[in-house]
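A single protein chain has been removed from this complex, and every other one stays in its place.
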Amino acid sequence: MPTAFIPPALRKLTGDNDRITIEAHTVREAIAELEHKYPGIGARLTADGAIKPGLAVAVDGNVSSQGMLQKLQPDSELHFLPAIGGG
Amino acid sequence: MAKKRVVTTTINDRQVEFLCQPRQTLLESLRDVLNMTGTKEGCTNGNCGACTVLMDGRPVDSCLVLAVEAEGAHLETIEGVAPSDGLDPIQTAFLENAALQCGICTPGFIMATKSLLASNPHPTEDEIRFYLAGNLCRCTGYDKIVRAVLDVAESREEVSA
Partner (left out) sequence: MATVGKTQGQEPSTNGQYKVIGTRPIRHDGVDKVTGRARYGGDTRLAGMLPGAMLRSPHAHAKLISVDTSKAEALPGVRAVVTSADLPDATDKIANLGEGSVNLKHLSDNVLAHDRVLYRGHAIAAVAADDIHIAEEAVGLIEVEYELLPPVMNVLDAMKADAPLLHDDIKTNDLGETADQLSNIATHIRFEKGDIEAGFAAADVIVEREFHTATVHQGYIEPHNATALWNADGHITIWMSTQGTFTARQQTAELLDVPVSRVKVVPMEIGGGFGGKISVYLPPVAAILSKKTGRPVQLLMSRTDVFEATGPTSGSTIRVKMGADSKGRITAAEAWMAYEAGAYPGSPVGAGAMCVFACYDVPNGKVDGFDVVVNKPRTNAYRAPGATNAAFATETVVDEICEKLKLDPAEFRINNAAKEGVRRIDGPVFPRVGMIETVEAIRDSEHYQTPLEGKHRGRGFATGFWFNVGLKSTAQATVNSDGTVALIEGSTDIGGSRAGIAMQLAETLGIAAEDVVPTVVDTDSIGYTDVTGGSRVTFATGWAAYLAAKDIQGQLIERAAKIWDCDVAKIDYKDGAVVGPDGKRFTFKEIAAEAQTVGEPVIGRGSADPQEPGGAFGTHLVDVEVDIDTGKVTVLRYTAAQDAGTAIHPAYVEGQIQGGVVQGIGWGLNEEYYYDDKGTMRNSTYLDYRMPTSYDLPMIDTIIVEVPNPGHPYGVRGVGEVPIVPPPAALANAIYNAIGTRMLELPMSPPKLLHEILKQQ
């Protein structure tokens, strides 16, 4: 089952847990599941149904351009990171 | 605004007449009056060499030359470097050594190189670096530019040998 890694700033919402096992198949489902378990966390990660600007979702180490639609494999890791730009 | 002057000069072996205000630079006249945009503007105060042209054989920053100073002078610009059939060996060497990336500094470097090799056909690496220090490049780190110049010098040696 996929694992969602919780950024330090959000761990006070998850009872200090830094990783949560989830059943979701997409990033959207994962965030919904996290919100269900830890109300309020969704609003920290999303706005208007999309990942918040300035935030990026990395699945299995790769920043995904699919955002909420990105699929998760059974052993996927889901990370929320600052969006970075190159030069 | 002062009346425009007529400047008569030779550019790339052709006699040219153009009108300019006394306050206009040679760079401005080349690019905006004569539509010869091969000479580039990088800094407008003589620090980058992108505007290098040869004036009576000397490399000058055309942004620091008033257009009226070109009266009666013999100018050479990048547009005149290639012969009618093909490229000058300096141009070929720059291509073969990948001595350009964005290419904006390249016309200035080619003119400076032309002048260098005219006065010193077989420069050392140190002499090349010193002579070209007035031309800034931000893309290449100069390595391949220096190699290109060494390459031209070397092949001239072979030709004359």
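Read from first to last, the chains carry the letters A and B; within each, the first residue is number 1.
Just so it is clear, contacts are C-beta pairs under 8 Å (C-beta built on N, C-alpha and C of every residue); 3 or more make two chains touch, one makes a residue touch a chain.
Because the structure is predicted, anything quoted here is derived from the model rather than measured.
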### Message
Touch as defined at the start, partner being the missing chain; which of B:Thr8, B:Asn47 or B:Asn120 qualifies?
### Response
B:Asn47
## Note on the structure
Per the touch rule stated above, subunit B touches the missing chain via residues 1, 21, 23, 31, 35-45, 47-48, 50, 77-79, 81-82, 87, 91-92, 94-98, 100-107, 110, 125, 128-130, 132-147, 151
### Message
Contact with the hidden chain only, please: which subunit A residues?
### Response
5, 7-10, 18, 43-45, 52-55, 58, 60-65, 77, 79-87
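Everything that follows uses one rule, which is that only the chains that are shown with their structure count from here on.
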### Task
Find the geometric centre of each of subunit A and subunit B from their Cα atoms only, then give the gap between the two centres in Å, rounded to an integer.
56
